[in-house]
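A single protein chain has been removed from this complex, and every other one stays in its place.
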Amino acid sequence: MLKISIDKLDALFEAISAEQTLYIPADREDGAAEYKKYKSGMKLSNALNTVRSAKDFFFPQTENLVDFKMEGKNIEVIDIRKESEDFVIFGVRACDARSFTILDKVFLCEPVDSYYKTRREHGTVVTMACTRPAETCFCGTFGIDAAAPEGDAACYSDGESIFFEAHNEKGQKFIDSISSLLEDGDTSKLDETREKTRAILKKLPLANLSTDAFGGDKLMEHFNSDKWGELSESCLGCGTCTFVCPTCQCYDIKDFNTGHGIKRFRCWDSCMYSDFTKMAHGNPRLTQLERFRQRFMHKLVYFPSNNNGEFGCVGCGRCLSKCPISMNIVKVMKALEVK
Amino acid sequence: MNKDTLIPYIGVVTDIRQDTPDVKTFRVVSPEGDKVFEHMPGQCAMLSIPGVGEGMFSITSSPTNKEFMEFSIKKCGCLTTWLHAMDVGQQITIRGPYGNHFPVETELKGKDLLFIAGGIGLAPLRSVINYVRDKRADYGSVQIVYGSRSKDDLVDYKEIIDEWLTDEGIEVNLTIDNPQEGWDGHVGFVPNYVKELNPSINKTVLICGPPIMIKFTLAGLKELGFTDTQVYTTMELKMKCAVGKCGRCNIGDKYVCKDGPVFRFDQLGELPDEY
Amino acid sequence: MQVNENKEFQPLIVAFCCNWCSYAGADLSGTNRLNYPSNVKIIRVPCSCRVNPMFILRAFQKGADGVILCGCHPGDCHYTSGNYFTRRRMTLLFSMLDFLGIERDRTRVEWVSAAEGAKFAATMNEFTEAVKKLGPNRRLEDLRCRKQ
Partner (left out) sequence: MQEAMINRAKQLLADGTVNRVIGWKRGEFAYDITPAVFQSAEELDADFVFDDFTSANVSKYLVKESKKEGKILAFLKPCDTYSFNQLTKEHRVVRENVYIIGIPGGPKLDAEKIKAKGITGILGVKNENYTLKIDTIYGEETMPFYEAVLDKCASCKSKKHVVFDELIGEDGDVLESNRFEMVEKLENMTAQERYDFWRDQFSKCIRCNACRNVCPACTCEKCVFDNPNSGVENKAPADSFEENMFHIIRAFHVAGRCTDCGECSRVCPQNIPLHLLNRKFIKDINSLYGEYQAGEDTTSRAPLNDYKQDDCEASIVHERGVE
């Protein structure tokens, strides 16, 4: 397998960023990691994952959809879409990589979302296998192998070198573009590392979490469960879980009056917000119970029902560590699976 | 680049008709004067005034009308207030058609039809009624039960009187909630009226109106011997994208904008009661 | 305001004026034919305490380079005490804007009575000059509203 020594990573990043925009997870001064545009001297974070997921790259928090000019009774529609540039996201974890397949199911089904599709076509996802999963990880529950991530190309570290493997044409193109920096390497130590990681994954506190009790066929049973009241009672109705979630994809479309035109933009929205379903004549989800239920039902029942049983969660654990009141999908699953 | 469904077309309002004190019907064509797009009865379109808002409205005119589209809109929120305030010649943005439609070419073909509407609920059904009238030979008997708060609140009263009532082979039953001067027709709520009329249980029912009317009418129909599979309705929930992605108009795993808005009652029965 | 290389920068000033004193003061400066810059856009409010911090921020959002709030002199409020509350509120707001690094000369509170037409004109001249020196508002600007 082709590899590069870890101390030559800087040269690698320089080479990639010379060709196209490169994003890597980097440490912030507060100790958390976030994806940043690579600049010389920037170091790859050792953190397990970023606070915000990588969905931003394909489904940004806000984006301009279309502009309007209003003049008298006339309206002019201005298509502001531009062909975007190629970019590489390096160091995506297995969970986030899987989240893109989930987002694809939403945005690439008919009618295709051209904004998402363009970015997807231009982005190369280079994943990085995990070696130190945390207690909040439960990607295994959704059939994800953190030691063998998906993505266009994958990287594996054995502590000394990083090995590259292409998963598709785009990934191969990426590896070809940096092949002058790579050399052939022996993978025996890597195989060892991978086995070690898999052994840890099996020992994680949430390793036994199961999805058996969920799926499209359990709709009425879970919807009518009497546990939602207790589970949702301390929910603050904020959007933290939604906004850090790599698979939450609900959005709002709004207009902004700039004083010299209208900008229609799309932004992330959260089903946890009180006005999410509010209409002129009323609101079908009046209390936090219904909103809370919607979020988890969507991930565990509605999404699999519409997508051949695939769940809308990747077990990244972000909501476990970020929810202000520590209520999360794991607690919901554990409560609901008890009959 | 290809056209994205979220980027709307321009529509020009060429006629505005005040139907009732709070309902206006807008005629919309493209700037070139053609129909903006083709649709099927029951489908919807997103209308918007940039800077004010965007909303889903059912297309009231029949697809057999090849000249223009019509929307009957009740004034109730921010966008609809704006629409009601505009003048002829105003441009709006329009995208669509969205959603499924009444199965006029399949299940409904050859059937005896019973339309039940309340108030502005006539808007989506009018599209089907006129479609059926234009392709009269394809369908059996047609009966329309339409009720409103008062005579003045009957949407499209003129069309009902001038065209539907004079049409042979269409039975039109009108009712209003309270007695009113100048009204010699039936007085009473729609659910009771339907029971009084005692329609044949061979008919296929298309119903639209306020939720409370639907609830009681459905109960009445069941008493008469109708089954859930005979009754169709059309739904409405908050929508932003209209293409099943923004994630708010779902009832259980079904998106009203994409899998609906037309549902048969046995399908609704399988969904949670969250609408 | 357009920034043109050939032209001197002309700031947009929003002045909230209370109906009872400052607006009348502005009126008086007009009838007395006193000059004050046309860059000043006056918004009349019933009382200076009607102005909520959001008004100030939104003025900046929509393109203002400076915001000045004028009311009756302390003790002269038509509603007895409105301007006293304004004073506390604006002191805290301006202090906060300063804390966030927004140039402190972009905001001001000035008491102008109905008889002080000259003071109104002088204040506006002086404030406009001060803002002009600072240049266009960039730190509290909504980029979407900037004219290309």
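Letters A, B and C name the chains as they come in the text, with residue numbers starting at 1 for each one.
We adopt the following convention: a contact is a pair of C-beta atoms (placed from the backbone, for glycine too) under 8 Å apart; a residue touches a chain by one contact, two chains touch by 3 or more.
Because the structure is a prediction, the values reported are computed rather than measured.
Of the candidate positions A:107, A:268, A:292 or A:311, contact with the unshown chain belongs to A:268. By the touch criterion stated above, the residues of subunit C touching the omitted chain are 53-54, 57-58, 60-61, 74-75, 81, 84-85, 87-105, 108-109, 139-144.
Where subunit A meets the omitted chain, the residues involved are 28, 30-32, 34, 46, 48, 51-52, 61-62, 132-136, 200, 203-206, 230, 233-234, 236-240, 242-244, 252, 254, 256, 265, 267-270, 273-275, 320-328, 330-331, 334.
Keep this in mind: only the chains that are shown with their structure count from here on.
Between the interfaces A-B and A-C, more contacting C-beta pairs are found at A-B.
Using the mean of the Cα atoms as each chain's centre, the chain most removed from subunit A is C.
Between the CA-based centres of subunit B and subunit C the separation comes to 52 Å, rounded to the whole angstrom. With centres set at the average Cα position, the gap from subunit A to subunit C is 46 Å.
Along subunit B, no residue makes contact with two or more other chains. For subunit A, no residue reaches two or more other chains under the stated contact definition.
If you check the complex, the residues on subunit B that touch subunit A are 1-2, 4-10, 50-54, 76-78, 80, 87, 89-93, 237-238, 240-241, 243-250, 252-253, 270-272, 274-275. The residues of subunit A lying in touch with subunit B in their complex are 65-66, 68, 70, 73-75, 77, 79, 81, 83, 106-107, 109, 111, 113-115, 118, 216, 219-220, 223-224, 249-253, 255, 257, 262, 264, 266, 269, 271, 276-281, 284-285, 290, 294, 297-298, 301-303, 305-306.
By the touch rule above, subunit A contacts subunit C in their complex via residues 256, 258-260, 263.
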